[in-house]
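For this view, one protein chain was removed and the others were kept in their places.
Let's turn to chain A:
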Amino acid sequence: MFSITLKLMKKSAKMLVPAGIAILIGAAFIATTFLFSNTMNDSLIRQQTAVYAGADAMVLTDLPEHPTDAQSDEAYSRTVADYHLDRIRTIDGVEGVRAVTATNIRLSNGNHHATGYAINTGETNLLPVTVIHGDRPVDNREVALPEHIAKQLDLHVGDMVHVSRGNTAESQGSADSIEARVTGLTDDPNNVYAYDGGASILSEDLMAFANGVADFNQVNATSIYLDLDTQTDTAAIKRLLPRYSRLVNRAEADRLAVESLSANGTSVVTIFLLSFGMLAMLVAALVIANTFQVLVAQRRRTLALLRTIGAMKQQLYVSVIIEAAVLGLLASVLGVALGIGLMAALCASGIMASTGMDARLVLSWQVFVVPMAFGMLMTMLASLSSARSATAVTPLEALRPIELTDTRRAGVVRGIVAAILCIGGAALTGFSIWQMRVSITGQDSLVKDHYATVLLMSIGGCAMVFLGLILSAAFWLPLLMRGVGALVALAGPSATVANANIQKNPRRVAATGAALLIGVTLVATIATGATSAKQTMGAALASRYSVDMIAFGADMTDKQATKAAETKGISGSVYMPTTVMTTTMDNGETLHMLVAGVDSAASLHKVMKADLRGVSIDSSHVLLPQRNAASGKELKFNVSDIVLKSSADGDTDNANGADATLTLKPQQSDYRRISSYYDAVAFIDAKYFSDGDLTATGHMLLMRVDADAAGVTLNDVLTNVQQAFSASTGVTVSGPVAERNMWETMINGMMALLVGLIAVAVLIALVGVANTLSLSVIERTRESATLRAIGMTRGQLRRSLAVEALLLALVSGVAGVLLGTLFGWIGSYMVFSLYGTVAFPFDWGGNGLMLGIAAIAALIASIAPARRAVSVPPVVALAEA
């Protein structure tokens, strides 16, 4: 039977190709998932252990299971002196030893500054970074810089550079610095310090200085690295080590690093990715089931003949299963090969390197076994029902012409289960939405204490509804297609024929449509959710801030401000001097304000999104907000005058503010947060600054952003403005635009990732559309020939197939988009109501793009079957059955 099966397979090879492709894609996805996680693990492990450089042994802490505070303190506050390095060096077999110290430093060359990470110098093979030009520091006052920092500061080997403590909280005045000589440039090939952008190497005295101690021996050292030869007296080393530490050899240290990683759960990422692989495989299963259905139907004659000459039912059953197994095996093997090829190309292309990861292709048994096992299993499972129908062929069928259509209606059980799921899911979702609504209006609801449960209920409800719809697709999808088809049929004879063909086999049409529906719905849900998130976030931010973008700092210069104001996308800006002042509220609390000088209310109108009617800036008034920006409490000024004092009580921003006092009448307007650092931002007449009554301790540039009108992205505007102020380290650019940009980037990134993963399933579904079409063409050979014989041109036949493909793809596509948008709205409502008014957008762009792609793919899918259909000569219609 096996050889017969293989012969039958060879004959139907063309039919099996699309199904094979579907499995191939699924298997490749799973293989790539494992390969990806292997590579990430490997890269992270190498990164972890690369920090040990060429050391043979190192010292790790050895604390008891539940250490006391005193013990921990002692273990973690060791200094270099505690390790007795000089005495260790004298021990037999110790070729080198280096204490492990680190710090943040600030490097300056004239007006150029840079901050970075630094380690102490030592033997070359105990340094985790390599020196590529020049030498490592040896004597005092020597430093080796990372190559890119040297470029940034315009330094070369032999130049001098100022090294100072890198504590970023310190002010940017002229802090203590030591002039050091650049002895070499460093590179970080193993990405040990990828997060910090490389590491400088400091001579020991500089390390002591940067750590704020007098001598290197007093610097806090977390460990020491040892370069040993084979005959080392490790016992002697151990005797010299401080308490709560142990000597560990390299192999052991690597093993510990690996253990800590796997416990960290890169397996979580693997599981996440694998779930998408399962989705892809499920969709592929639908394609395979369709294929085998037609395969068996086409083969009924042959199978009946086999039965007449003595084949048993069971043999036919096994034959179909074997065919499925062979197909699954072949396709999975090819899929694994494809996955390995893709991953190898990815590693070689250096894309990973740009993210700081050194990627290597790592093969493991899971890469091979899991996809192949799943591929074969899925294929065999999907072919089960067709195998059963193969045994239903009676020997008599060999002797009479048979009708190839399968107009079986879907089972009643399935219908009931689907109905229960739909109704139950809708009820669950409805309940959770109601609870959410109730809680928003301020009343008591489950949401208060059991938000997670309510959220889960809504997600579960939606999932149930979705599952129910998919199960019952055999009922409603053909109906939907019939409705749409009836409309389309009016378009011409090709469309009429296409519509009739779709009605012929409701089960197959439903399976194909369902496959596409799954992918499209998921993509639409994510896209809608992401769009809603962005819009809701944007609206929430806009309502909390009154100004789009604020640049603020002590060392902002007029020139920088002008440059920033000219950035493309900035549609208005106001430059104002600022100083910090305080006033006492009615209830005795002190209000810290940033007071800004402005010429007139008109210039405030230019940039502020607030209702400033009736506001006038003159020398007797001060404009204040209605609420405290930090606490949200209302600001009440019942007196007609308030006294503003410049704050001289230790505020770092006002180092040279003279003790000025102003008495002004408060006028309040409802504007929101402008700066997050102060309780309020107040506006007074700029004359106070120009006349000298107040000294400006800094400047503020308020900007209105209109990126769309200028045709640039928010990101561009933000980056350009930041660049205008790059020379002044004390200037921060903030505001809702900046925050919004950060959110949008993050959301877009996540969306791209998720959509990319689901796109695999959509791709397989489109392969399914092509498959269904080619199967239909094969089934309809006689009919196509008849139509050609009675006057259908080749062009009309091709068009009817194109219309069929479009109907299949677009009806399920649009249904998926609508469903996905609904789920996305529900999800957004449940999650984002807590943050503000939820937006219910319809992602025209994203959905339109997806439907467009589906339509184009459907048209492409119809090309090959159409060619096959028109190549059938009309004479075939006259051939005997």
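As a convention for this text, a residue touches a chain if its C-beta (ideal position, glycine included) is under 8 Å from a C-beta of that chain, and two chains touch if they have at least 3 such contacts; residues count from 1.
Here is the rule we go by: contacts and distances are computed from a predicted model.
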{"item": "Listed names \"Phosphopantetheine-containing protein\", \"ABC transporter ATP-binding protein\", \"Stage III sporulation protein AB\" or \"Zinc-ribbon domain-containing protein\", matching UniProt entry of the absent chain", "value": "\"ABC transporter ATP-binding protein\""}
{"item": "Touching residue (missing chain; options A:Val100, A:Leu787, A:Met830 or A:Met850)", "value": "A:Leu787"}
{"item": "Residue, one of A:Gln315, A:Thr496, A:Gln626 or A:Ser676, that touches the chain absent here", "value": "A:Thr496"}
{"item": "Full-complex contact with the absent chain, from A:Arg181, A:Lys504, A:Lys563 or A:Lys609", "value": "A:Lys504"}
{"item": "Interface with the undisplayed chain - residues on chain A", "value": "401, 403, 405, 492-493, 496, 500-501, 503-504, 782-783, 786-794, 796, 873-875, 877-878, 880-881"}
